[in-house]
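In this view, the complex is presented without one of its protein chains, the others remaining in place.
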Amino acid sequence: MSETRITCEVNGRKVARTVATHKRLLDLLRDDLNLTGTKEGCGAGECGTCSVFVDGKLVKSCLVPAARAEGARIETIEGLAGMGPLTPVQKAFHKTGASQCGYCIPGMVMAATNCLRLNPEADIDEIKERMGGNICRCTGYTKILEAVEIARDVIAGRRPEGDLDTDEPLGDSFIGHNVRRIDAPAKVTGRLRYAADMKLVDMLQMQVLRSPHPHARIVSIDTSVAEAMEGVECVITAADVPGKDGFGVFVHDQPIMARGKVRHVGEAVAAVAAEDLLTARRAVAAIKVEYEPLPVIGTPEDAIAPGAPVIHDYAPDNVVKHIPLRKGNPEAGFAEADLIIEDSFSTQSVEHAYLEPEAGVAFVDHDDVVTVHSPSQNITHHRHMLADILGLPINKVRMVMSAVGGGFGGKEDMIYQGMLALAAIRTRRPVQLNFTREESLIASAKRHPSKVSYKMGLKRTGKITAITFDMLSDGGAYGMSSEGVMRKAAILSCGPYEVHNLQVDTRAVYTNNTPSGAFRTFGGMQAQFATESMMDIAAEALGMDPFELRRINMYRKGSITHTQHRLDRASLDMVLDAAETASRWESGAPNVRGAARSDMGGPDTRQPCTLGARIVAEAADLSQGDHPTKASTEAAE
Amino acid sequence: MNAITQTSADTRRKRGRGMAASWYGIARTATIDRAGAWAEIDDGGTIKVVTGVTEIGEGILTVLAQVAAEETGARPEDVTIGDNDTARSPEAAHAGATRQTYMIGNSVALASREARKMLFEQIAEHWDTPEDSLRAFNGEIWVEGSNLRMTLSEAVAICKGRGVVPVGAASFTAHGTGLHPVDGKGSPWQTYVFGTQVAEVEVDTWTGEVQVLGIWAAHDVGRCINPRGVEGQIEGGVVQGLGQALMEEHICEGGHPTTHGFAKYILPTALDVPQINCIIVEDEDPTSPLRAKGIGEPALVPTCPAIMNAIYDAIGVRMKSLPATPEKILAALRMPPGGGARITWNNRPAGETLT
Partner (left out) sequence: MLTYDAYHRPTSLPEALRLWRDAPEGSRLVSGATDLLPAARDGRLGDVHLPALIDLTGVTELRGYDFANGHVALGAGTVYQDFLTDPVLRRALPCMPYVSIWFADDQIRETATLAGNLVNASPVADGTPPVVALNGLVELSKLDGDAITSRRVPVRDFITGPGRTVIAPGEIMTRVFLDTCYGYGGAFQKVGQRRSLVISVACCAALVKLDESGRVFEDVRLALGGVGPGPIRLDDSERMLRGEPLSEELMQAAAGLAAEKVASRSRRDYRRDVVVSFVRAALSEALSNAGAKAPLQTMEDMANV
């Protein structure tokens, strides 16, 4: 590995380092200068978390060779405020609550700073365009954009600087008061350290060998070449697991590395801990695995077809979980209906796409406690499972939840902590594993793709008389949260409506696709997408306003739910009224009346985005001389 | 001029609106849920709170600081929240299931109340006043209807001078029950929330692109602890819902994923977000100390169907397979109009298809 000497100015200070020639500017900043406020979210220039200024221009440091920094002037998130007070942009982010998980925020602050440096008068459309290269998964961007507009107005002197530090007066309670996020200063300055930002003395780097096959028997694994490589401290496989292998939120069907066979592309097969990342990657490439491909189940329909290959021996029918609900008499309910609607709906596999890829550090402490720091959403359960896997008493396993850069359910599964713990035990050194974005996409759970067949009977009055609801979901290769997701999908299935006669079935099955697991709404979204589409189809058929149809059927105090739970209270009437009023909803049946509506285009909507806000604005400036009057230019805007 | 582009403007971009309602349960589903917390009113009138699971970005640290401050009389900025560590803090289970404010918020409230009770016992004796005459807020403690008043910091010093460290520990329980294996009968949650969203969209019938221009999101969150935080959850949920509605898709072909990175897995950016109008509805939960419910997950449930219903309103095609990409919209526009649902009227010819 060749090395290069780099001398440059970072945040106003001269620095010189000798680094591996192939490093990126991002690596120089994070690894060699310990400026970990600059985050790596994707490594491919798609997310913007690594944005820094180089000679005054904002660039994505994952796309810049470190050696190009020679002689350059670099400014990172840490340099914006330095030792002084927060900048107006940072203060505005703090004020509006623009940071949530905080992982995208250093990049967002940099993009906002760049926008206002280039055009202190940027309007909202230009601000959006200039921040279009930065992805946030938590905030919906709204409070970020609000913050940039406030900062712009303060910088332009249109708004007093004191506004950044003042909030609405405190009443007689902190409850209901807009207390500022207590973690925001750490996030807007890049000071908060996530697991990938941790550095421990003597720490090894882990890399993982992953399956290229969706379904295959592992004939043999030869780690000898990898183990013999200089700098490699250990190579681990399922054979090294000392206890009872298996994790999962409901069923413990997943080994920490593939055992006997692989069930999806990207499944961990072996892992290496080495002195540095490059050595670990090269060692992974030197592990030889012989596979015998098995028939692949690519769809949930194939999984339940007669004679389908079996993915897990314990589940010969490939069913992870079936949840039935039965209430009343659907047959009688349909007989009573004036109108019967049948349709089907499907949803796709969705990635959580938290900006922080999975990362963790494990070590064995002075009391022989195996300690894992990771952005886990469930350290309690992970501790139980890891103790079993390692064959240790529960107080010899310690899980610490590091700062979580977004979860949305995707960090509930213990997909890498076991490998880290095992390698730490084997080497007695701290071990770190930072997923790449590609690894995160291929190895972490997704939202269950689902298909729903729906039948709904209604009276002419709009009252629902019966529903049959049948959902088939792709659980992917492992159980993870499928059971719970199917349960929640069933409970919520037919929406917030009192239905006296129903038959609901939700089923998740094993396939050789990327596993599905917990994801914000836990099946509720897939189910209610179908129900709410059906409600509008029904409203059109009945010539009824969609709010009205929902009010006719909605849960009220005393209603009996789909699981026959009597409700002591229900607030659907309140939220229906609130949404209808706030949106100035024009009543009418949903019969393609968009062209005839008069309630659209209000001040509470945005303008369509056409791109080129700054071109139009600048074209107007440029063409001043060509036009006889300024009025004509303004008219053209 | 000219009739040319006038016609285009009328026919190319079409707008519409749709709505959808939703419901959701708070905390773990169809099982008992629990969370523990410890609290200490510390020197200087500061507060130490330790609980097993906290922030994943939703703002729970701030909510807990507000709750602990409210319950003890401190200020939120005086609250320190301990690490999430299985070896150093009480179990609070997991960060998910829209349970943080409800489960951990209530356990922190209860633990803080216990600590406050220890402090109040000592101060009541010190001032020789009934315990229930004491009030504390925003860093001060006083006797209602008197001029006895001191800082919380002074109160802690007095309490400790009397040999007492004001601490509290609490566990909060949500009593869900499992579902019957045959008919699914059960009480999965002890509190529910409801939401309704309206979407306004513009569909470009030349390219199939959909832009969501406005969302009105009304959600019952129970007693609202931090309105800005709730808005942040709604805004984030809406945009995740929008992503699922229009662009996101992780694809496996025969078991082989083809969406390897963010160049292929398309996420919404600042240019895609609608104006989001949040309406926070507070139907307080009478059964729990904080009277709060939750918002994390419910926020995104109605977004997707509201957008699909709005697309139908605009162009008369019902998108039943997500995501509604430009390609799928154009393909749907090539099909005969109508939703394609099978609609049967009793007393009318069977099998009539909706047009």
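Going in written order, the chains are labelled A and B, and every chain counts its residues from 1.
Please note the rule applied: a contact is a pair of C-beta atoms (placed from the backbone, for glycine too) under 8 Å apart; a residue touches a chain by one contact, two chains touch by 3 or more.
Since the structure is predicted, the reported quantities are computational estimates derived from the model, not experimental observations.
The chain not shown here is touched by just one of B:R113, B:K160, B:H180 or B:H260, and that residue is B:H260. In the complete complex, the residue from A:R73, A:R159 or A:R281 that touches the missing chain is A:R281. Across the entire complex, the residue among B:L246, B:C278 or B:A299 in touch with the chain not shown is B:L246. Checked against the full complex, the one of A:R24, A:H352 or A:R520 touching the unshown chain is A:R24.
Touch with the hidden chain on the side of chain A covers residues 1-2, 4, 21-22, 24, 43-46, 48, 51, 57-60, 62-65, 67-68, 70, 111, 114-115, 125, 129-130, 132-134, 277-278, 281, 285, 436, 438-439, 442, 607-616, 618, 622, 636-637.
Listed for chain B, the residues touching the missing chain in the whole complex are 1-9, 12, 206-209, 246-247, 257, 260-261, 263, 266-272, 323, 325-327, 330-331, 334.
The working rule: only the chains that are shown with their structure count from here on.
Between chain A and chain B the centroid-to-centroid distance comes to 15 Å (mean Cα coordinates, whole Å).
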